[in-house]
Structures are given as structure tokens and as C-alpha cells.
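Only one protein chain is missing from this complex, and each of the others stays in its spot.
After this line comes chain A, so read on.
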């Protein structure tokens, strides 16, 4: 086989369905033997959040952000037909019927396939997220790290 190809995905969205699409593509690309990296920024960082509350020293605004934003993948809403949180419940029911993997399982699969999960530290600061609130497998970087991967990437996308 020729040199290993790279797939890079920027996950900006904090919507369950969009994150699912990102993680399905990422897992598929890993099966293609690509070196895969997902850069989580802004609302996409919530996909990396642990689901339990974690004690971190925060200011008032950061505390509010932490409360309002979904704590982990299974708390995320849909980009369409969210219906105040009923939408995700319905879609998960349908997914179960069709044997589609829930987002949290797709993320675990990504870890198993050694996909690089990167959190953008600048937006972590903006949203008041601390490293200990994110998954252990998370790596931390900025735009330069993304560009270094992307400039010789075979597949690049922004979700």
C-alpha cells in the first residue's frame, strides 16, 4: 500500500446528528487506513465532555455556560426537529431499531481505532471548559496543528 492518507474533520457543531455524521465518516476513514483527526472547536467540544458533573473553579459566566451546554454526546440536541428535546429521544429509538450506533459508542469506536481527538484550547477558554471535564483521550492544540495535518490531508471537512 502507498503512503498513509489523512482525513481531517473540524467538528464545530454541537448537534447530535451532525456530530454523528462526523464520527461515522471518521470511523469509516480509519477503516480505510487513513490517519484520522477530529478537531473539536466551539460547540463541537461538548462531544468530548464527560457526562458527570465535575468540580472546577469557574467564574459566574463560565458556570452558566457549563450548565447550559450539553454534558457529553448523549445530551446533545438535533440540528433539525429537536422539539425541545423530544427529537433526540425519537431518533435514538429509530436508531436502535436500525442498529445504528449511538454517538457515544461511535466516539468509543473512534478511540479504539486510534483516531486523534483534539480539542481547540482557545475555544475551551471561551466556553470555560477545563481539561478535566473532557475525555481522557483528548489531545490539545490550536489552528497551527490543524493546518499542519490539513495541508497534506486527502479528506478535509468542516461540520
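Here is the rule we use: contacts are C-beta pairs under 8 Å (C-beta built on N, C-alpha and C of every residue); 3 or more make two chains touch, one makes a residue touch a chain; residues count from 1.
Just so we're on the same page, contacts and distances are computed from a predicted model.
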| item | value |
| --- | --- |
| Among "NADH-quinone oxidoreductase subunit J", "(2Fe-2S)-binding protein", "Anaerobic sulfite reductase subunit A" or "TusA-related sulfurtransferase", the UniProt name of the subunit that does not appear here | "TusA-related sulfurtransferase" |
| Given A:56, A:69, A:109 or A:126, the one touching the chain that is not displayed | A:109 |
| Contact with the hidden chain (one of A:9, A:30 or A:118) | A:30 |
| Touching residue (missing chain; options A:101, A:145 or A:159) | A:101 |
| Residues from chain A at the interface with the omitted partner, ascending | 1, 24, 27-28, 30-33, 98-101, 109, 113 |
